[in-house]
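Here we show just some of the chains, and they stay where they sit in the whole.
The first chain written gets the first letter, and so on, giving A and B; residue counts start at 1 in each chain.
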Amino acid sequence: MYSEKVMDHFTNPRNVGEIKNADGIGEVGNPKCGDIMKMYLKIEDGVITDVKFKTFGCGAAIATSSMATELVKGKTIEEALKVTNKRVAEELGGLPSAKLHCSLLAEQAIKAALLDYAKKNNIEIEELKDFDPNEDPHHH
Amino acid sequence: MATKVYMDYAATTPVKKEVLDSMIPYYTEKYGNPSSVYSLGRESRKTIDESREKIANILGANPKEIYFTSGGSEADNWAIKAVAMANKDKGNHIITSKIEHHAVLHTCEYLEKHGFEVTYLDVDEYGMVDLEQLKKSITDKTILISIMFANNEIGTIQPIKEIGQIAREKGVYFHTDAVQAVGNVKIDVNELNIDMMSMSAHKIYGPKGIGALYIKKGVKIDPHIHGGAQERKRRAGTENVAGIVGFAKAMELAYENLEEHISKLTKLRDKLINDVKNKIDYVRLNGHPEKRLPGNASFCIEFIEGEALLLNLDMAGIAASSGSACTSGSLDPSHVLMAIGLPHEIAHGSLRLTLGDFTTEKDVDYVVEKLVEIVDRLRQMSPLYEKVKGV
């Protein structure tokens, strides 16, 4: 069902946990749908120096969270904004179609954390102008 | 990882050695078509007759009331669709419950698209139907009540005799999906007022792809598969002789040892339930505390999601199941967990452990040990647990 890469990230998720005094925190999803992702970012000079996550969700949700943290760690905000759900899924060697929404959730969790950072620091991030972290990626 | 502990007997069971041994000759030397007149064919016919008789005797039925099918789903479909078609001049109303197997529910939904009306009875927090609601739901147009004997997810056993009584008093047919109950409960179809009953061999250490529908004499029902004269012209197709033999053998074994089976499983199940409750907090038992299948332990483990749990159990060599949404690829948790009133977020953490004849106390201990570890690990990464614990 899941690729080896997914199973690896599910079994040994990278960057699990939380960051005290994080610069940005994003939480997306809702427990009714069975997935919640919470991302913590440490940002210094526009670079993501540390990232942690906590996820309530299925195997794919945990693996995509883990992969997403790897993909943004050490990157600039601009680079992080380019980490799309498609990219996360690809890096994991693909996801079953019923699980693609999990990768969307990962993308959104990062964006939500960045939005939180921007708000706290009174920065305007052009790419997040229309982003609503409470929008439900499940479309149901 | 290879399966070390199988705790999903409600999903399916291995075929017992005696069962397989009884089947093999019907693949090899005794391969005659039961419809053929020569000795090889007559031998197959005789074997089918004997198998039918064995099963009928166990259930207190007449052999002529047992019709073999390809399994429980086919039996459910047949009973419901073909009673509907045969009695539509009498009425177009069917009563069932919200916690039926999909083979019943989706069949009812199909009939709704074709002019039938279906009442889906509620159940209480334990998964029990309300007999008063049932009585009130019956109208002049009601032709069929279909209520499952025992639920596959939460194990709750319904008051079948009482339901049958109500149906009989109102002159309405009563079908019960007994796929999970057969082999776990003593069943006398007459005593329990049952008109039709679905069964499946692979839940009781028989082969997959064979089952039966009990149809009480006199029930007005259309044939299911048209063609040859098999199954008294009601279900055509060359008989799955080996499957039928295996099914009968499995029934025999199940009912020879019923009491022992029940008391052994009940003991192991109760140990499992108690250990889980004692060692893990924020856990609830789903289903009825007493009126439940002897091998069924169904839990909701809060703050974690069922699929992640199952995958971790699988990696520890434990086969289990969940009514979680993610398992099925849909987004909503099982209709059964919804019907007993669980909030979505809790239903997502459901875990079904079902025990069977090969389960040992050591298995139970191993599962509890691993479960404690896995739940702990998953809760550590759950943002929901964090909130509760106030971390």
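Going forward, a residue touches a chain if its C-beta (ideal position, glycine included) is under 8 Å from a C-beta of that chain, and two chains touch if they have at least 3 such contacts.
Note that the structure is predicted; figures quoted are calculated from it, not measured.
Whole-complex chain count, expressed with the shown labels: A x2, B x2.
The rule is simple: only the chains that are shown with their structure count from here on.
With each centre defined as the average position of its C-alpha atoms, the distance from chain A to chain B rounds to 41 Å. For chain A in complex with chain B, the residues that touch the partner chain are 2, 7, 10-11, 13, 16-18, 27, 31-38, 53-62, 96, 98-99, 138, 140. Residues 303-308, 311, 315, 324-326, 329-331, 333, 343-345, 348, 380-386 of chain B are the ones touching chain A in the complex.
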